[in-house]
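Have a look at the structure below, then the notes.
Shown here: the complex without one of its protein chains, the others still in place.
Here the chain labels run A, B and C in written order, and each chain numbers its own residues starting at 1.
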Amino acid sequence: MISQLTIIAGFREEKSYLKDAYFTRPFRLANVGQYKTDEALYLMVMSSSPGLLDKDQYDISIKLEVSTRLQLQSQAYQRLYNMQTGATQKMMIALEAGSSFSYVPHPVVPHQNSKFKGHTVIYLQQNCELLLSEIITCGRKHSGEIFRFTSFQNLTEIYYEQKLVFKDNVLLQPQQAPPGTIGQWEGYTHQGTLVYLNTGERPAQVYLDKVQQLVKEENGVSFGLSEMAVNGFVLRILGNGGEQLFNCFKRVQEALWPNNLLLKANGPAKSKAPLLIQQV
Amino acid sequence: MISQLTIIAGFREEKSYLKDAYFTRPFRLANVGQYKTDEALYLMVMSSSPGLLDKDQYDISIKLEVSTRLQLQSQAYQRLYNMQTGATQKMMIALEAGSSFSYVPHPVVPHQNSKFKGHTVIYLQQNCELLLSEIITCGRKHSGEIFRFTSFQNLTEIYYEQKLVFKDNVLLQPQQAPPGTIGQWEGYTHQGTLVYLNTGERPAQVYLDKVQQLVKEENGVSFGLSEMAVNGFVLRILGNGGEQLFNCFKRVQEALWPNNLLLKANGPAKSKAPLLIQQV
Amino acid sequence: MGSHYLSSLLHLSDPTLPIGGFSHSNGLESYVQQGTVHDAVSADNFIRSMLRNNIKYNDAAFVRLAYEAAACQDVAEIIQLDQECTALKSPKEIRQASIKLGVRLLKIFNRQTEHQLVQHYDTAIFEKEAAGHYCIAFGLYAFLMDIPAKEALLAFYYNAAVGMVTNCVKLIPLGQLDGQAILFRLHPLLQQLTEETLELKRELVGVCNIGFDIHCMQHEHLYSRLYMS
Partner (left out) sequence: MGSHYLSSLLHLSDPTLPIGGFSHSNGLESYVQQGTVHDAVSADNFIRSMLRNNIKYNDAAFVRLAYEAAACQDVAEIIQLDQECTALKSPKEIRQASIKLGVRLLKIFNRQTEHQLVQHYDTAIFEKEAAGHYCIAFGLYAFLMDIPAKEALLAFYYNAAVGMVTNCVKLIPLGQLDGQAILFRLHPLLQQLTEETLELKRELVGVCNIGFDIHCMQHEHLYSRLYMS
C-alpha cells in the first residue's frame, strides 16, 4: 500500500502555522502545540496502523517556508513486520531560508523477517536549523526476538544549497554481518544517531559541551559526539533500551530547541558559549 | 702467444726452497733471497717483455707444499699494450697446510685501447697465510693517457677448503662507466686492493690497528680497511700515484711478513696485539 | 608482463610515503584504552572488521569510484565523490586525517606530473568546493599512472592493512612477529575484498560502522580543546 503524507508549514505574523497538509491512510496529523508558549508549529504524525507491513510504501514530504519553525513528533514506536518483498519509506524535507525543523521520532522496531529500505533527503537553504534523529532497535527484545530481521537500510542525505553535507547510510543485515562484531553494535541492541546542523553564522560548537554532559549521564551506553565539516554535530550512541535512547535524544532536543541560534541572532544576548548553559 | 710459469716451492730441513720451476718466454725466475736471514723462499718473476701484447695468454701456476713460506716479487710495472682481441692471464695458487704466500706485484698500466682479462684463483688449506695485492693505474698518466684503455677485468677468488671465502671482481670500462663517478674512482687515477687472510687460529685482527696507522700516513689517498668474514682483512685504496700505492702496500707487507702468525704460534711470544707493534 | 605500472603502484601505495599513515588509529586507541583490543586475536578481529565492514564500503569503494570517474574524465563526479566523503565521515578526526593525507599525496604527485583532471580537482580544493580526500586522490592517480583498478585496490587494501598492523604493534603492544603473522593471514581477505569492491553496489557505498565511529569520536573528545579549556 502506498501512503502519503505532505506537510507545508508557513509563517505569518511572526508565527508558524500549518499552511497545508495532505495524507492518506494510515497517516493522520495532529497539532500538538496548543499549550506551547512559543510561536513555533508542533505537529504529531499519527497512524492508524501499528507499523509497516509487506509492500508498504510511505511517501512523506515536508516543506518549511521562509522563517518557519516546526517540531515534528511521532506517536509511537515504528514497527516493521514480517515481510517477503519489504517495505520502503521516502521522506523529503525542504527548508527554506531561516526555517527550523526538529524531529526526534520514536525508535524503529524491525520484527523477525522484516525488510526495510528508507531514504530521507533534506534540503537546506541559508540560515536554517535542523535536528534529526533515528533510533533502531534489535527487534522485539522483550520477546527474545533479537536481530531476527532480514535487512534494514536507511539512507539519510542532507544537502545545503545543492551540496551534500551529511550522509548516513545505515545498513543492517544481521544474518550476514553479525551486529556484535567490533566496529558494529558491539554487543549492544540499540543504536541511535542524532544530527544537528545549522546553516546560519552562529557556531553550533556552543552546544557540544552541553550535549556531551547530557548524554554522559546515561548509564550503560557508548556514545560519541563530533563536529561536522559544516556547522553542526553528529551524536552516535549504542545502548540497550529504546526508551533510554529516545528520552536521551528528547532531552538533547529540548536543550537545543528553545535556544534556536537563528532567533537569537537578532536578540539581545550576543554571548555565545554561556547562552545555553544558563537557560537549561 | 701463450706463456707459462710454474713454480713449486718445497720445504726441507726447516727451510723453504724452489723444488721445481718451469717457464716459457718471456718469463724468467730469479731467487732473490740470498741475503735474507730467514728461512723463507724469495722469488722474483722477471720478463723479457715490457708487458702484455694482443692475444698474449699468461698461464701461471704456483704451488706451496706443506709448511713452505714464499714471497713472490715482480720486477716492474706490468704494461698492457694497444690490443684488438685482448690479453688474458690465469693464475692458480695452491697453498698446502701450514704454508705462507705473500705477493705485492707492481702496478698494472693499461695503455690506450688495451683489453685485459685476468683470473686469479687461490686455494688455501688449514693454517695458511696469504697476502695478495693488486694496483691498477689509469694508464700512462705522465703522457696524459688517462683512462684510455678499452677494458680491464680481473677476478680474484680465494677458496678455503672448497669454500669461496673472498671474491673481488674488478671491472673497468672507462668509456662505458666513467671512473670519476661517485662510488667508483671518484676523481682518483689509481686503485689498489690488498687482501690478508689466515686460516690458522690466531686472529688477524691484531694487524688492523697497525695497518690503519701505516696507510693513514699516506697523503692524498682515500682508503678503507675491513675485516673479512674469515680470519683476514681487505685494504682498499684510491690514490694518484702508482709508486705511492706500491710502496704503501710494500710497507704493509714488510710489517706483516716477519710476524707470520703461523710461525709465532709455536714460538715463545704468546701475546697477541702488541706483537707487531713492538717489532716494526 | 605488465610491470610497466608496477613501480608507480609501489610508489603510490608505499607505506613510507611522507604523508602520514593511512590510519584508523584514533578508534583503535580508544579500543585499546578500553581493553577491547588487547592481544593478537582481538587485534586480528579489529583489523578484519575494519577492512571488511568499513574500508570496503568507504575508502576502498571511493578509490574505485574516483578511478572510474577519472577514466571518464568526469571532474564534476570526482568533486561530488569528494563531497560525499566529507559528508560520510562524521568523526572529525577521521575526516581531517583523510583530508590531510589526500592533500599531501596530491602535493607530492602533482609536482611530478601534469594532469588536467588533477588541476581541476586542485582548483576545487583551493576554492573549498572539495576537500582532497586520500581515497579520491589515490583512485585518481591510480588511473592516471596506468595502474589497473584491481591492482590499485589490492595495493590500497594492503597499505590499509599494514598501517593497522603497525598501529596495533605499537599501541597494544604486540611483537613484530605477531604483527607479521596477522598480516600474512590477511592476504586472502585482501584479495577477496578487492574483488568485492569491484562489484559493490552503489547504494552500499558509505555504509556506516557505528561502533568504529563512536570510538573515533570518543578519542577526539578526550583530547579535544573543549576539554582542555
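Going forward, a contact is a pair of C-beta atoms (placed from the backbone, for glycine too) under 8 Å apart; a residue touches a chain by one contact, two chains touch by 3 or more.
The shown structure was predicted, so the numbers you read here are calculated from the model rather than taken from an experiment.
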**OP:** For the chain that's been dropped from view, list the shown partners it touches.
**Re:** B, C
**OP:** Determine which one of B:42, B:58, B:185 or B:246 touches the chain that has been left out.
**Re:** B:185
Subject >> Which residue of B:116, B:223 or B:246 touches the chain not shown here >> reply: B:223
**OP:** Mind listing the subunit B residues that contact the chain we can't see here?
**Re:** 153, 155, 157-158, 163-171, 177, 181-186, 191, 193, 208-209, 212, 222-229, 234, 236-238
Original post:
So that we can see where the missing chain sits, which residues of subunit C does it touch?
Top reply: 1-4, 6-8, 10-11, 13-18, 107-108, 111-112, 148, 150-151, 154-155, 157-158, 162, 166, 169, 176-177, 179-181, 183-184, 187, 190-191, 194
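Throughout what follows, only the chains that are shown with their structure count from here on.
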Original post:
Where is the C-beta contact count highest, in terms of which two chains?
Top reply: A-C
Original post:
Using C-alpha centroids, which chain lies at the maximum separation from subunit B?
Top reply: A
**OP:** Round to the nearest whole Å and give the separation of the Cα centres of subunit A and subunit B.
**Re:** 89
Original post:
If you average the CA atoms of subunit A and of subunit C, how many Å lie between those two points?
Top reply: 30
Subject >> Rounded Å distance between subunit B and subunit C, as computed from the means of their C-alpha atoms >> reply: 59
